[in-house]
Structure formats: structure tokens, C-alpha cells
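The other protein chains are all here in position, but one chain of the complex has been omitted.
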């Protein structure tokens, strides 16, 4: 059983699916169904992987084959706690995204989409690109060879680029270009470091890119710091962190909410994932050396992201900026270098995935109804569609980390870690929460409450196949199927984060050992945590 | 003249087979031109050329198989024709490349559907545009292009094989002169084409003058044209070192011109744009391959022991080339010019690889050598360039090829396949992973980095970012811009062009996903014979 | 025998040719300057051959002559075509390819 | 170089004579100005003098020059070969035959394409 290439299959299924969808001349509707089916199968596979995951087994389900012997490059896959969680997150989100975007491609978002959107096979294209993105992301989370990681890491940008540039609102192609340029620039910096790794490993015997081999190297302080820098910058752009975040808001504003979910909740996780997987594991010394700066950047991201989010009028842009703040938290958790921080960060990635996804999609539904993305033109939605409004509220509360929702746990852990690190760091982080409360609640107030604003004439009506386009109808079944699981997940892990911690703690422990920091694992304040929970329920 | 007793040089006909075949076919082509009636020339020439190239390819493979190790086993091969030709692993590898792309070139030359029954070459090169003479030559086309191209191919094969400076010079001219002519033979846009030919010729002759004076000076230094002897002289450091330095510089000028390195790049965009696109495709791939082979042999074998004299120069040139190529490409508004500038940038990357030379002592076992890296890069570069220019020939309007950017707007909507292929090739040139270009870049950067040229690598990475910008901008143009009224359409080509494109794209994909075999082959080629 | 004067002379000729190419505008004249450069090379080659007492240089000079001849033929053909089309051999007039 | 100095002597002598006679003719000859006399001769009709250097003439001459270059080069290679032929024996013969054949190919091409025709 164990020698069955689970991860390869996991990656191949969506990949093949996307190619098939792209090549077969299906009508859009069937293409969507096919894509959905593929993604569900993928989800099942991910669950199966999780099922045989041994919490304390470290890296498992590994597959290693020579790929480019001249470079010492292998095709090597494997999962550990971190990888598993993110794989599951991805596998869960993609079907939901496909469902959520069911009608986006038939009825372009916003009043000014027609001139740019391609009608022919566009639905197919969306499905194909989404599946491709899923496949590559899964590969990224499973890669245990730095070269392989780099390759897929860069490759994810292509589908992402076409998703952003191909679907969404006016000016999206410019946004896509900006997005791509930022990412590729970061990627090429990473390239330099990866090459550097090769050189170092070549100097110490035969070159190899296997993570396991690279961990054996003793990289000189100087070299280590340079290489670390290369990795960190790339991941900072990806994440994003404060100085290199500017692509984020534009992209989320122009792209469809579905795409934004894929970008923010899946792709950007690669950044923080990389920080843990490579920066800390390969360059422990350099990581500690860089901590102060990184923490500072994280704090700036938290506060700055929250502040500018408050004033936004475009709802998608606003949500995008909240993520900046959230990624600040995650990075903070990672780089304070203690177990609370580590576990918190890992949890945070998952929770933020769920929460922000819910928020984006809900916002998308609202926009679909109101025919605008401008908060100032919404209002009174809750009177018309109470259920949608309610779910939107839950998602929003999750974003601001309300106790009882899963995000609270992770945010709490991170802040504790921050206080352990430096009291004032913790203090500043807390202000982030306060600001979050402001922008979330104010946004809710402006969009949902108040007098009902009539929908903009001639938009959003009748274009939807299942007739949800009307501004009057409440949440449809499809939309419900999209939102409910996310909200459930938020609530569930809010009260019962055990499984996530089970999965992440051992990983964090070993990681911090390698970095050279040891303290006791975090204790969770919920009684259920004593009962050992197996990770299946996490899925 | 002093009476030196005559010793009969031994010509190893077996190992020279590929070159001899190509030359023979070229001469035969001229005979065909002379005696076969015009009606049957086109077919005869095409078949003849393809057959010759195929034979030469087979010969190349066979030669490559039975190269014997020499010296310490680092290099495999033999010297022939009194040491003027060195048939070693890299040389044979480059032969293979040149021949493959020559086949592609022939296929593109032979394409006749695009122009409606005639090839892309002028019916009567000397006829003035818009005159009676030209109108008479309307239905005809110059089949001389095939022999010309064959001669160029032969020159390209001899160039990296040359074991002494004189042979190198002659090969340089043999490969250049036909290209000068080919550039001027376009059927459409005659003036542009002729102008390109003149610029190419004048500058080319100029640079070959430099090369020749370099030959003279180095000969004055070493007292011999033989690269091995020069190497000896350099090691012994007998004779006037300034002669050597200046000569080296002048030789470099001549060679760097051929590869279109800054500051000798000025001809590249004009010629690439003006020449018939088929010729551009062949030229872009072939010339660069041959010239880099020569550069490598000259600097590794001839001046290898004097690395510290030429490496600083190459550092500067490489940096300039990459930056200028990438930056100027942004301001272009014509596909062919953009590709030309990108090829300049590629030259810079290749030069970065040249800087990665290390003695075998410095290398860890299994570490990729600079030669290996460059050979691989040339492979990927050649495939993507040929295919890209082949695609350019397809995008046309009533006036022939439409190469202006705005004509390409929304191409992705009208013909997603062609646009997709082009986009993929551009991505490969940009060095996006899972394409051949990525692995190539990876290889050259790696070797340069391990040789300690990390500043150059950093610049290279910076210019890659810039380069990516204009590549992606073009992709965006094709896919995310609404087609306008005067957008050009894609003309369905015959099997010839389609095959070329298909092979090029396929090769780029494979080289990106499974580069292992080619890399190993390049590594297996071993070192130059010193 | 001391060949320095010849080498110097060749250098001077070469320089003249180079300057000519860079400064003159008439394609034919530019071309003649190139030929001058080649002949300067010949002079240098022969001089060095004398100095080293071997024939390589002289043989090289032979080949250079051939190459020069070939260049003349090709070059004049190209320049003449341009001249016929635009009635002028000035390099500046050929400006379609400026961007 | 001693072998070549006598040539210079003779050349100097000839040059002296030529220059002398050119100079003398200007002195000895009469000077009677007459505009028509200075026109270029054209069988009595109104002369249409060529601007010096601007004259355009049949491209045939250019082709002849090209061919001449090609064959003259060939001859240049033939001479040393001929002088040392005995030493090179068969090898020399074969190589030169190949060489001549190559030139012959070009020659055949020119011939067939009417490059040798004077219309």
C-alpha cells in the first residue's frame, strides 16, 4: 500500500483533468461538471492521503526518482503535517471555487466586462486553468526537492496569470501583468539562491537538490545569509509582506472572487509554506539572524494592511488588503520562533484559507446581486437576503478573529507567541485585531444594513442560469453548498482545533529543534483537546 | 621561398564525411541550377538539400559514435587535415545542431503555400521593385537559395571545427557570404530586405577585417596559426604580450559581432527584420551556434591558459549584452525586432555561460561543465527561435507578413493554437519553468555562479526580469486584447512549416520536462581537444 | 630581418581603413576601406611570416586574397542592387530600418 | 631584395621619360583657345559629356570583372602548384582537379545563366 504513488496520483488527476477539459470540445456546462467531478475526486484522494498519514511519522509517502542527474535533481514528493494541511485546504477549496464561479464565465462580473471577456469556451478555459493551478499547488506542497519545488512554484504563475487576466473586470490584464511581474521577479531572486544551493552542495561532494541531502550540508554563515535572503524575498513577495504587497489589492480587485480565493487562500500560502519549509529548515542560523527585521515587516504588514483596508470602497479590494494583515500575522508567528508561534502560524494558514475564502465568495454573491463592487452603492442587503447576509457576517467575524471561530485560536496563539518574544511586539499585533474589528464591522454595516439601495439598472438580472441574478432572491442551493461547508469548518475548528494541532505540532516541534529553539508545545484552552483526535476529521 | 619539403597531409575522409557531403550537395546544387530546366529546379533542389542534410546527419551520428578518447580521456576525437580540423565531441554535437536547424531552414525555404504558390524569395533579385522585369519574374523564385544555404551550413560546420585561425577565418567567410546574399532576396518588402543585406554585409566585412587582423597579430605572437601551438606559446609566454592582448581583443570583436553581442549588436535587429523570415530563422539559430562553438574553442583551447586576460573583457560584454538586449527590446513595436533583441539578450546569457569555464580540477564530479551548459542552451535556443520565426511567417495580411504588434492583437482569439504555441515559445525564451529555456538558463547561470561570476549572474537575473516583461506583454497582446479591424490573420501553411513549428515546440517542451538525455549527451561530448 | 616597420605600416593602413569605414558614407567607399583593412592584414601576415621564417603567414595571405575577392563579388552585387533601386549608394539614404 | 632594385631603376627611367614628354608637349605645342576644341568629341553633333565618374555603363562589364576575379584567383593558386607539382605528385593532381572542378561548376552556372553572353 505504502509504495503506491499516492501523491503523484493526487497531482496527476487534476492535471490530466485540466488537459482533458482544455482539449475535449465540451460545451461549457459539461466542462464545468467534468471539472467539478475531477476536483471532487482529487478531494477524495487527498482524504485518502490524510487517512494513512501518521501524525508523528515526519515526512511520509515519499517518492524519489532521478530527474536531471546532471543537476542532481530528483522528482521527489512527500508530505508532513504542514504539507498535509495545506494539501487538504487546497483540495477542499477548489471544488467550492468551481461551484462558486459556476456562472461567472457566462455572465461577466460587473458592468464593464463584456468588451474583454471571451465567450467561446471561456467556461472551459476557467475550469482547465483552475484544475491546472490545483495540480501545481498540490505539487508545490508535496515537493521535497528544491529544484522541483522551484519549477512548480514558478509554473503555478502561468495558470494564475491566465485566470486573473482572462476572467474578471476591466483592467484585469494590466493587473495580471503586474501580478506576474512581481511574482516572477521574486521567483528569479529565488532562482539565484537555488543556484547558490547547487554550488554549495557541489562544493561538498556530488550536487543534489533533495531536501534531505541539503539539510546535511553545513552552509557557511555568510553564504547561508545570502541564500536565506533570496528565499525569503521570493516568499515575501508571494505571501505578501509589506513592502512588496502592492500587487495584491489590484489583483483581487480586478479578478473574479473565485480567482481571488485561489490566489489568496491557496497560492499565497506557498509563501508562508516556503518560509517554514525552506527558510527555517535550510538556514536556521540565518533565520534567527533575520528575525528582527522580518518581525518588523510582519508588524508593519499587520497594521498597515488593516489601516488601508478600513478606507476601501471596493469590497474585493478591501478583502484583499485584509489578507495582507493576516499574512503579517502568519509571518509573525513563523519568525518569533517558538512553538506557539509555529503552531499558530500553521493553524492560521488553514483558518485564513477558510475564512477569507468564505468572505470572498460571499462578497462575490453580494456583488452578483447588486451589480457593483462598490460598498457605497450597496446597503440593506440583509433585508433582502438575510441568509447570505448571515453567512457573510460569520465569515467577517472569522476574519476579525472572534472567539469561538477557528481564526481566534490561531490568532491567539500567534499573539501569545509575540508576547513571549517581545511584549511590545505582542502589543502592536493586538492593535491589528482592533483594526480588523473596525474594518470588518464597518464594512458589514455599510453593505448589509441600512436602507435598501436598488440594484443598478440592467445588471445581474436574468443572466444567471439558475435565476439567482435577481437582486431579490436569497442564497441559492449552489451558493449555499459553497458557503456552508466553509462556515461549518470555521465554527468546528473554532471549538475543536485538536486535529489541526495534532497534525502541525510534531512538525513544528522538529522544525524548531532544527532551528535550535525548544519549549513546550502549546496547550489549547478547549476541553476536547484531551481526547486524541485522528486527522481524518480534519478533512 | 624557402624550400620546405612537402609532406602530404592526411585527410580523414570518413570523419569529414558530414562536411564533405554538405559541400558536395552545395556544389551539386549549383550544377542543378545550371542544367535542370527551371520548372523542375524547385523540387530537385529541395529534395537534394534534404537528402544531403539527412546523409550528413547520419554521418554526424556515426562519427559521434566512434570518436576515440585522446590524452587523459577528458576529450574524445581526432585531428585531421594536418591539424586544421579538430573533430571532437563538442564539434560533432554542434554539427548535429546546425544540421537539424538547417533541415528546419530548408523546410521553411520550401514553403510555398503562404505566398500562394511561390516561395518567400524574390523571382529576380536584381529586378527593380515595381518594374516590368519584376512583374515578369512574378511567378518565379530563386532556387539558388538552397545551394547558398548549403554553403552557409558547411561554413557553420567548419567554424567550430577549425583547429587553426586561418581555417576559422575561411569558415567564417564561407558561412557569412551566403547569408549576406540570402538576406537580400525577400520577395516582399524588397527595399527593406536589400537594405538589411547591405548593412549586414558592410558591418560583417568590417568585423571580419578585425578578426583577420587579430589573426595576424596572434600569429605574430605565436609564430603559428595552430590553436594548440598558440596555447603552447601562451603558456610559455614567449614573445610580445601586447601583440597577444590586442590580437585577442580583435579576434573577440570579430566573433562577438557574429553572435551579436553589445557593442557589436547594431546589425542584428535590422537584419533580422529585413531578411526573409525563413532566412532569419535559419540564421538566428545557425550563426549563433557556429559562432559560439568557435568562441568556445578559441578561448578555451587557444587562450585557455590566459583566462585572466580575456575574462574581464567578457564580463563587461556579457553584462552589457544582457542589459541592452533586454532593455531595448521593451521599446520595440515589431515582432521580428523584438525577437532580434531577445536573441541579443540570449547571447548575453550564453556569454555568461562562457564565463563559467573551470578547469576539471576545480569541478566536482558530476558537476555540470560550462561547455555542457552552453551546448544545451544553444539547443533550446535554436529550437525555440526557429519555431518562433516560423510562426511569424504565418501571421499575414494581403501585404505579406504582418509583424507590427498592433496587427497581432487578439490573435489568441482567432487562432488559439498558433498563438498558444507562440506564447509557449516566448515563455521558453523568458525561462519559465517546464520549458527548455528554463533549464538552459539554469545551466548557464549555474556554471557561471560556480565559477565565481556571481555578479554577472545577478545582472543576468535582473535582465531576465526585464525580458519577461516584454515577453508577457506580447502574450497579453495576443490573448487579452480585443482584435481590431486590421488584425492580421493566420494563413494555413503547408506541411513543411507546420512540421517545423511542431518539432520546435515539441522539442522545447521535452527539453523542459526531460532535459536529462540531451544534457547527458552534451556532457558526454566531453571537452575540446587541446 | 626586422619586420617592425612593415607591421607598423600595416597597422597604419588598418587604422586608415577603420576610420574610413566609420566616417565615410558612400557604400562603395566604405567597402573599399574594408578591402584596405584586409590588405593591411595581408601585409602584417607576410611580415610576420618573414619574421618567424615560416610560410603560414604567406599562405594565409593567399587565402585572404581569395576571401577578399569573394567579398568583392558579393558586396558589389548587393551594393549594386541597392544602387539600382534607389539611385544612391549612400549609407544614410538606407534608413528604412531605423526605428 | 637586391633582385628588385634594377626594376626600380628602369621604372624611374621610364617615369622620367614619360613625365618629361608630357611636360614638353605643353611647352612645344601651340596654344590657340577655341571653345569648341575643348568640348568632348562627338562626331560633330552637340556633345553630351559624361560627368566624370557619373557615367553609367552596361552591367556586363561588372560581371566580366567578377568572373575575372574568380579566375585570376584560381590562376594564383595554380602557379605555385605548377611550380611544385613534381613534389606533390598524385595528391597534388587530385586536389587541384577537385579545385578546378569546383571553379568549373561556378563557371558552368554563369555560362548557362547567360553570364557570358554579350547581347
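Going in written order, the chains are labelled A, B, C and D, and every chain counts its residues from 1.
Convention: a contact is a pair of C-beta atoms (placed from the backbone, for glycine too) under 8 Å apart; a residue touches a chain by one contact, two chains touch by 3 or more.
Everything below uses one rule, namely that contacts and distances are computed from a predicted model.
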Chain not present in the shown complex, as UniProt names it (candidates "ABC transporter permease", "Peptide/nickel transport system ATP-binding protein", "NADH-quinone oxidoreductase subunit H" or "Membrane bound protein complex subunit mbxM"): "NADH-quinone oxidoreductase subunit H"
Interface with the unshown chain - residue positions in subunit D: 2-7, 9-11, 13-15, 17-19, 21-22, 24-26, 28-32, 37-43, 47-53, 55, 57, 61, 64-65, 67-68, 71-72, 75, 78-79, 82-87, 89-94, 96-98, 100-101, 104-105, 107-108, 111-114, 116-119
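Basically, only the chains that are shown with their structure count from here on.
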Two chains sharing the most contacts, counting C-beta pairs only: B-C
Centroid spacing, where centroids are CA-atom means, of subunit C and subunit D in whole angstrom: 20
Chain centre separation (subunit B, subunit C; CA means) in Å: 25
Centre distance in Å when subunit A and subunit D are each reduced to the mean of their C-alpha atoms: 83
Touching chain combinations (by label order): A-B, B-C, B-D, C-D
Residue numbers on subunit B that touch subunit D, as the complex places them: 5-6, 8, 27, 30-31, 33-35
Complex interface listing, subunit D residues touching subunit C: 59, 62, 66, 69-70, 72-73, 76-77
Interfacial residue positions of subunit C with respect to subunit D in the complex: 62, 65-66, 69, 72-73, 76-77, 80
